[in-house]
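Yeah, one chain of the complex is gone here, protein chain that is, but the others are all in their spots.
Right, chain A next:
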């Protein structure tokens, strides 16, 4: 298995770091992080990661805006994206899935579960 590269976009420093540590420790993936949408888009363009984990509720541009921009750019539109959200309701999940993301993962999560969910969604 190749060493996957993941981009984590989340405005919360703690959450971002925890996800980074979890993915590195549990799956050995390479993790890049960004604290806002614009940084995330820049990194995605530059590095073409295998997966983008994108927080939905962010100040300024939210995850949905960022995803649309990624979709609009031919360089980034094929990168699989998974939303991270603190919203727990199924209806909210459905609304997010309709936008076209690969999956939605609800906060909080355990490290292994997170990697398993990702692997499952992407078929790695």
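To be clear about the criterion, a contact is a pair of C-beta atoms (placed from the backbone, for glycine too) under 8 Å apart; a residue touches a chain by one contact, two chains touch by 3 or more; residues count from 1.
As a convention for this text, contacts and distances are computed from a predicted model.
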Could you tell me which of "histidine kinase", "Manganese transport system membrane protein MntB", "Carbohydrate ABC transporter permease" or "Imidazole glycerol phosphate synthase subunit HisH" is the UniProt name of the chain missing from the displayed complex?
-> "histidine kinase"
Kindly state which of the options A:57, A:99 or A:122 is in contact with the chain not pictured.
-> A:57
Those residues of chain A which, in the complete complex, touch the missing chain | 11-15, 17-19, 21-22, 25-26, 35-36, 57-60, 85-88, 92, 107-112
